[in-house]
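One chain of protein is taken out of this complex; the other chains stay put.
Order of writing sets the chain letters: A and B. Residues in each chain are counted from 1.
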Amino acid sequence: MPTTSKVTTFDYDKLTSAEKQFVDLYGLAALQAGIANAESPAAPPARSADKPAAAFTIIGKEQRDLEGYKIVTGRARFTADIYFPDMLYVRVKRSPLPHARVKSIDTSKAEKLPGVKAVMTYKDIPEKMTAGGRPILASEPGLVGDPIAAVAAINETIAEDALNLIDVQYDQLPFVIDAREAEKPNAPLALSTLKNNLAGTPFKATRGDVSKGFADADLVVEHVVDTQDQQHVAMEPHMAVAKWDRDNLTIWITSQYTHSTAASVAASFGLPTSRVRVISEFTGGGFGDKAGIAFPYIWLVTLLSRKTGRPVRYELTRTDVFMEATHHYPVYQTIKLGFKKDGTLTAIQARSIAQAGAYSPFAGFLASDTLSAARVQYTCANISLEGVGVITNTGVAGARRAVGEPSGVFALELLMDEAAEKLSMDPVELRLKNLNETGDPESKQPWSSNGLRESIVKGAEAFKWKERWKGWNAVNSGTGPVKRGVGFMALASNKGSKGPPMTAVVEIPVDGSVRVVQGGAHIGGSQRTTWAMIVAEALSVKLEQVSVTPPDTAFTSDTGVVAGSRATKSIGLAVKTAAEDARQQLLVNAASKWSKDLKKDVKADELEINEGLISYKPDASVKPLTFAQAVASGFVIVDGQLEVNTETGVVRVLDVLQAHDVGRVINLLTIRSQVEGGSMQGIGFALTEDYIYDKATGIPVSANLDDYKMLMINNTPKITSLFIETNDAVGPFGAKGIGEPALMPPAAGIANAIYHAAGIRLKSLPMNPKKVMEALKKKA
Amino acid sequence: MNEEGNKPGQSPEEETMDTRSTAVTRRQFLIGAGAGLVVGAAATAGLQALQPAKPVEQAKPAPPVQQPAQPAPATAIVEPVSGAKLVKLNVNGLDYSLAIEPQTTLIEVLKRDLGLTGTKLGCNGSMCSACTVLVDGVAQNSCSLLAIRESGKKIVTVEGLEQGGKLHPVQEAFWTQMGYQCGFCTPGQIMRAVELLNKTKNPTDAQIMAHMSGNMCKCGAYPNILKAVQAAAKQMA
Partner (left out) sequence: MRSFKYYAATSWEDAVAMLSKNAAAQVIAGGSDLLGWIKDDLNGPGAPRADLLIDIRTIPNTSYVKFDAAGGLKLGALTPLVTVAESADVLKNYPGLAKSALSPASPAIRNVGSIAGNLMQRPRCWYLRGKDFACYKKGGDFCFAVTGENQYHAILEGELCYIVHPSDTAPALIALNASAKVVGPGGAKDVALDKFFIGPRTNVLKETVLEHNELLAEISVPAPAANWKSAFIKVTQRDVYDFAVVSVAVAGQIEGGVWKDGRVVLGGVAPTPYRATAAEDALKGQKIDEKSARNAGDLTLVKARPMSQNAYKVDIAKNLIARAVLSLASA
């Protein structure tokens, strides 16, 4: 019987610009990649220049950051460091109610406070102007913390004093905090504009016959798993400074993607993009939360600056950030797996409810991404997956490093461990047995490089897995209150396949130095250094000769960076550049895909790369491809050892090993640090970080850095990274990304190790002392 | 302690406290989520009682005159505003006299008034130490110090470490070991490490971790931060 698959697809063309941006940025489209060409597998992609690692002179080495001098001396200019003599400072009064209608606002007293230059409420917002669908100042707040009134004053103290003089009266409306409640047909509507709380059509993916798969199974395991609400908490709070010079607007903003902000603000204010300059010289962390997302505060500073004719600065307080910024959304999952006695997977069934928060333009995608691991990681003939995104009166869901995958893979890998035990198999063997090593089962696109088996085998070896694991009867075998255990997990991710930004122009001024003009932010991966290294390697120049510009939309458009044809021309002088090589690979790949899709002969030179999108020049109606669509997956495994104190519930992670297929190591210093940072964030996700709402009032109670617990240096385990170089077909010099995959593994690895140590399976994050003690009690 | 900073600036008036609450009370939530319920969630809060004097605009004062630390009757005085007091600070070796309002924090003075923007604000609440500076050699959260109380103190910020074009060993080590990713928490980490190495030669790893433990890094650059402090310790031993 032929296997049939069906995956819900999103119609890219019907998406709003915010949605498109999200899909592109996070490669979510890879999930539903081309059902159209599912019949015939694509040709295996061509390899990029197959040099052995030793043949490179610059890449693959440890290279200290070219921006390091500025960073260690405090000279690096972050947005928070922008001041003007006549600048005004903003403070915002926020809704204390999760859902309400503003009945009246009296700002008269605030306006009279000396030093106050402007007060705004929803009445002052131009009609129909929103921040990507979110109210700039709300008349119907949809979550606690929605901005209600804004004050611009000559200093922050006066602005704060003024907030207390604003009197707002509300009519309270019904609200709903929990997605599982909100999903129900009779639930209160989170926003009065909704028909129901479901965001978009539910995502569905089926393959084969799942009930037959379960009927054939010798073992069926099933569980309910939930993961918590998190905020990214980049150390630099969100902020922006806006300054109008007549009809030219400049915005300094902490951002991962200035071009996107420029485009959306320009559109909103009816300005040509050329009159909107957006600058983000250094960005103090983002993790997806600053990915060019439209936040009300950006519009607020812009409007207040226009109204007052002065530069206006709004540095959000930490609590403002928790309330206004995006969240890594909670996911409620049920997942069920069927196995043959020998460990063969016969069926996967899963349902995900993603809590999208208010207004999330991305809600439709959020649930689907949590199911990605279940769909692609293991070979299984029968699957049935469903995901729904649900609007609630909580923090707006967005994308945090790897979007929904961390939650999905946590649920899957927990259950794989449980199954391995019931099958009396080594958990490593069970993964190896079912590994999908060919490619996307639906699109039939082969992996652009595939080091998963190698990662697992080498990783387990390096960790001395067999020796340390000692078999299932070692579970909970330690004596004394503090017990040690090890855990394992595997992950095939659709993330991490995006190369570095490909929209750069390489200029070679007369003096022979090299300047890379690009719009990518400097945000923690020493991106500018990596870029310089690639260019330097390709051009055979010394690294010191290369400089890389910070993102400044005015500057980059002045040099005409974005058009691929121009890029070709500029780079053309240095034919052997890595950038061009990689770019060519990308185009060839995309061309072959479109040749099939469009049933005609598409040539690589008819394509152009523009802002991370590959488009088909002759026909603008063909929807652009993201890099993620053109490439495949990053692979990773993790082993970890930890300690569970069974008297206090405290879990201490001691030793983490992550083995990644990274295609090619460009800068060893950076890539290692990315894995380490990802591990720390992953451990925080697993053990401590928790954004908690008071259910009765909808008010978040852990919106500060004390109650919202992030890990510190003293919680850092030994972290070992193992890099498997498989020479990716698409990335520059065969490299692929690492930032996202590195965060995902710890949670499942830790949960499995906790079981190994103490015999308890925790299915709810974070695994804090409360959950550990409760589980121990239940077990006793 | 400095006389200037310690004497009462002006006699505070007696004020009545307005305790009307802006807060959500029980009734609204106990009555539940019925639509159309009319409640006054926010009443005017208690500032009416105060009569703030007209503030003088001083968002960014004229750059204070900088003078070498010795000898120095500091002369540059920013025009005093209501409630403000004259405060003398020595920052990175330069003496300043500034008129400072009671609620102004040290980080605001450093960044906004003195243009020393290297110090970073992460939480404004003593919960991240991104704002660490040295005050008389002790690492402090500059977001949680009232500048008015630090009169007469010697402040060192990250800008004050490089001497004669030569980086401080801790700076050098943070760069070489890449003890950062985005770099936002880095000035604070560096100042904290300088405090440690000024008083402890050859610290153990456990000492380093304990000392650095309040400095949050969401990028998770901790392993390299440890390496950087170890490397700097070797240099400074």
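Going forward, contacts are C-beta pairs under 8 Å (C-beta built on N, C-alpha and C of every residue); 3 or more make two chains touch, one makes a residue touch a chain.
Source: prediction; values computed, not measured.
Checked against the hidden chain, the listed residues B:139, B:158 or B:185 yield one contact partner: B:139.
Screening A:100, A:120, A:430 or A:712 for touch with the missing chain picks out A:712. Contact with the undisplayed chain is limited, among A:73, A:157, A:197 or A:407, to A:157. Along chain A, the points of touch with the absent chain fall at residues 96, 144, 156-158, 160-161, 164, 481, 647-650, 687-688, 692-697, 699, 701-702, 704-707, 709-712, 714-715, 768-770, 773-774, 776-777. If you put the missing chain back, the residues of chain B touching it would be 1, 5-10, 12-19, 21-26, 30, 45-46, 50, 52, 83, 85, 101-103, 105, 124-127, 129, 132, 138-141, 144-146, 148-149, 192, 210-211, 213-214.
As a convention for this text, only the chains that are shown with their structure count from here on.
Residue ranges of chain A in contact with chain B, taken from their complex: 64-65, 67-69, 71-78, 80-81, 83-89, 96-97, 100, 103, 106, 109, 113-115, 154-158, 161, 164-175, 188, 232-237, 282-287, 315, 317-318, 522-526, 669-670, 673-674, 676-681, 696-697, 699, 704-706, 710-714, 716, 719. Residue ranges on chain B touching chain A, taken from their complex, read 22-24, 28-29, 33-48, 52-55, 57-60, 101, 103-104, 108, 111-112, 115-125, 127-128, 130, 157-159, 161-162, 167, 171-172, 174-176, 178, 180-187, 190, 209-210, 212-226.
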